[in-house]
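Of the protein chains in this complex, one is absent; all others appear in place.
After this line comes chain A, so read on.
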Amino acid sequence: MSKQINVALIGNPNTGKTSVFNALTGLNQKVGNYPGITVEKKEGICKLPRGVKAHIIDLPGTYSLNASSLDENVVIELLLNKNDKDFPDIAVVISDVENLKRNLLLFTQIKDLEIPTILVINMADRMNYKGISLDIDYLEEHLKTKIALISTRKNQGIENLKNLIANYKDISVTPCLNASEIDKDYFDNLRKAFPNQLLYKLWLVITQDVNFGKTERNEIDAVSNFKTKSKSDLKRLQQKETIKRYQFINDVLKIGQVIDVSQAKDLRTKLDRVLTHKVWGYFIFFIILLTIFQAIYDWSSVPMDFIDSAFASLSEWTKNQLPSGAFTSLLAEGIIPGLGGIVIFIPQIAFLFLFISVLEESGYMSRVVFLMDRVMRRFGLSGKSVVPLISGTACAIPAIMATRNIESWKERLITILVTPFTTCSARLPVYLIIIALVIPEGRIFGLGYQALTLMLLYLIGFGTAIISAYILNKILKIRSKTFFVIEMPNYKLPLFKNVALTVVEKTKSFVFGAGKIILAISIILWFLASYGPGEQFNDAENIVKTAYASENLTEEDLQQKIASHKLEHSFIGITGRAIEPAIRPLGYDWKIGIAIVSSFAAREVFVGTLATIYSVGSDEEETIKNRMAGEVNPILGGPLFTFASGISLLLFYAFAMQCMSTLAIVKRETNSWKWPTLQLVIMSGFAYIVALIAFQFLK
């Protein structure tokens, strides 16, 4: 078997790097994490000519090898570590034809590491449109590389790129320029102190931000006969290096690239005039948001209803078809309702990720960041906080990871802390089912009460996030740099393939990630609800029969009484009733209490838990909603889910911190237990108080 070639895709953000990755690997890819950190690792397999296979890694986008974030650092760590199993045999630098000059900076840095490097010039189909012409032979000669002109949009040039990768051994490893000229003495000393090391590699290790590149720094500090420079001197040298590289690039492009500006057609200017306009810009943004929420509520309700009733029938069918016994009831009452609680999210999650990825792919998200920066700064946030706050409506976990490009630590921390207030998709099923139960169906001004309530809950989420940010901004005493740089990329029509892959990938990882937890919890819950200690549980039939002997109950009513008596004295009933005093003032019974406790693992467990608890012992085919509507309040009588207890529950879920995965991510991203602990205590405490007040006022 022939050896796999390790290929690393590297490039600036917005160059279509991911499109190239998708074009090379198709569905042959997997997304994971780099060990120990939450940076997404995308890798895939590509078949090259002559039966050779390439293992391709899509590295995070970066403008240079001087890392300023965790994501960018992954690129440097890999390129500096020859022993890494993913260390590339060949680097493929993706550039886009309109920003060639800027993209080449990174290219010349990688060449200095003496790794064979191919230059891909993407979006070549836009050359005529922009009046650009390139002298490829000249560029190949002076950049000492092979160039692949491709267009992922038109699917051109991919085969040529594969050929170049297969023949990676023919590619020169000579650097383009001599960066050590920026300070001859310093680099001479460096060479003497470490004679066996690659000079540019040493320089990168020395200048990496101490927070990230810890690996080999110690070695350099340990050598006493080499004196490094002060931080500000090093920064000055980095500036000189950047200027020198640009001089080289300018010289090459002066001959290798001709741009006829008169040929250029400019869609960007026209669109920007409207989309970043002081009034229209905000108006359009608002309309887009409104459309998204409307779409999620309307479009996904049909498949969701279908899934809900399909799982109810499946559960019923299983019960009737399989021989009765512990296994059948575990399946029909534990696992199937539990799974239903996961699958029911798929439509909404998919729609959310669809919209978010279209907004990002098209380049519109950067305009929103631009428009919102000033407003957000008033609340201690950054314009870049808009992205986490919007994607927080899908899930707080990727949202919190998306805060990494916020330069100021204080702004970033505040964003991380308030993001869980935004209404994530896991709250949606809870909201939907409770709204359906307690909010009437009427309409006002053509808008349904139920849709309005949902809209209001989203607004409460955003509002609380913004207000807490404002308070945190006043309380937190952190001084940090306030840099803010964001590229405003060209507008692009999103590629269907990219969007589709993102939606499939994210939905899949959500379903399987959350699915495991939900499945485990529903099995545990089923056990706890189906077994119990002592006579009260095991002898339930006799006890109930004796108690109701005087009354003339029908067989059906009697069975019902026995089932609920059993449930009350099962393990789960005993636990639930132990915590009932704490939640009774909020208008909940012990079953809701169990659902709340179990949904501390993940909010979406709530519906699944109630589904499991209610289906244990019930014979009829019922949707979750109908079962809940039938519940009776044990103390007050009447239906359990009234307007008061429903609102109280909605508010509790709006504010409470009920997601272990989010807490774990916050821990990792802030590198301390302090912040997630504060989040848990403050958010849940606040939720309890608000829910208490709401119920006491409304009942």
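Throughout what follows, a residue touches a chain if its C-beta (ideal position, glycine included) is under 8 Å from a C-beta of that chain, and two chains touch if they have at least 3 such contacts; residues count from 1.
Note that in this section contacts and distances are computed from a predicted model.
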item: Hidden subunit of the complex - UniProt protein name among "Tripartite tricarboxylate transporter TctB family protein", "RNA polymerase sigma factor", "Sulfurtransferase complex subunit TusB" or "Ferrous iron transport protein A"; value: "Ferrous iron transport protein A"
item: Listed residues A:F194, A:Y449, A:F484 or A:Y531, member touching the removed chain; value: A:F484
item: Residue, one of A:Y246, A:F527, A:Y548 or A:W675, that touches the chain absent here; value: A:Y246
item: Identified contact with the non-displayed chain, of A:F370, A:Y449, A:Y470 or A:Y548; value: A:F370
item: Where the unshown chain meets chain A, residue by residue; value: 63-64, 66, 68, 98-99, 101-102, 105, 232, 235-236, 238-239, 242-243, 246, 268-269, 272, 276, 278, 366, 369-371, 373-374, 383, 407, 481-490
